[in-house]
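Have a look at the structure below, then the notes.
One protein chain is absent from this view; the other protein chains keep their places.
Let's turn to subunit A:
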Amino acid sequence: MRKHASTLAILLAIVALFAVAMVLGTRQSTGDGETFIGTDSAATTHIEENHPGYTPWFQPIFEPSSGEVESGLFALQAALGAGALGFVLGTMRERRRQRRSAADDSSRPVSDPEPACDAAELQSRG
């Protein structure tokens, strides 16, 4: 149970930190234009203001045609990453479950002091 308690505490801390950053950030923004603009564009704006002579010498070969398309592509990136991560974690969890049950019903004489590692080795060979 201690395990779940600390997980919960960490999750709450993440939410709290996020909330504090958001509130402080909202106070910081001056009100002109968008709030919470990306730091990437903030840096670009800074360069343009301080170096009016500089012109970017290369353009992106493909640019999302609108904010909607862009956020859609960002969502796609997050979905691909989260999907893959979820699949991997799920597979690992199932793999451990099988290792455990394989170790549990091994009624053969125990010659290996570490049955979990033995099962892992068998699996990687197979």
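The rule is short, and it goes like this: a contact is a pair of C-beta atoms (placed from the backbone, for glycine too) under 8 Å apart; a residue touches a chain by one contact, two chains touch by 3 or more; residues count from 1.
The working rule: contacts and distances are computed from a predicted model.
For the omitted chain of this complex, the UniProt record lists the protein as "Cobalt transport protein CbiM", which is one of "Cobalt transport protein CbiM", "Lactate utilization protein", "Succinate dehydrogenase iron-sulfur subunit" or "ABC transporter permease".
Against the chain not shown here, subunit A presents residues 2-3, 7, 10-11, 13-14, 17-18, 20-22, 24-30, 35-44, 46-47, 50-51, 54, 56-64, 70, 73-75, 77-78, 80-85, 88-89, 91-93, 95-96, 99, 116-117, 120, 123-124.
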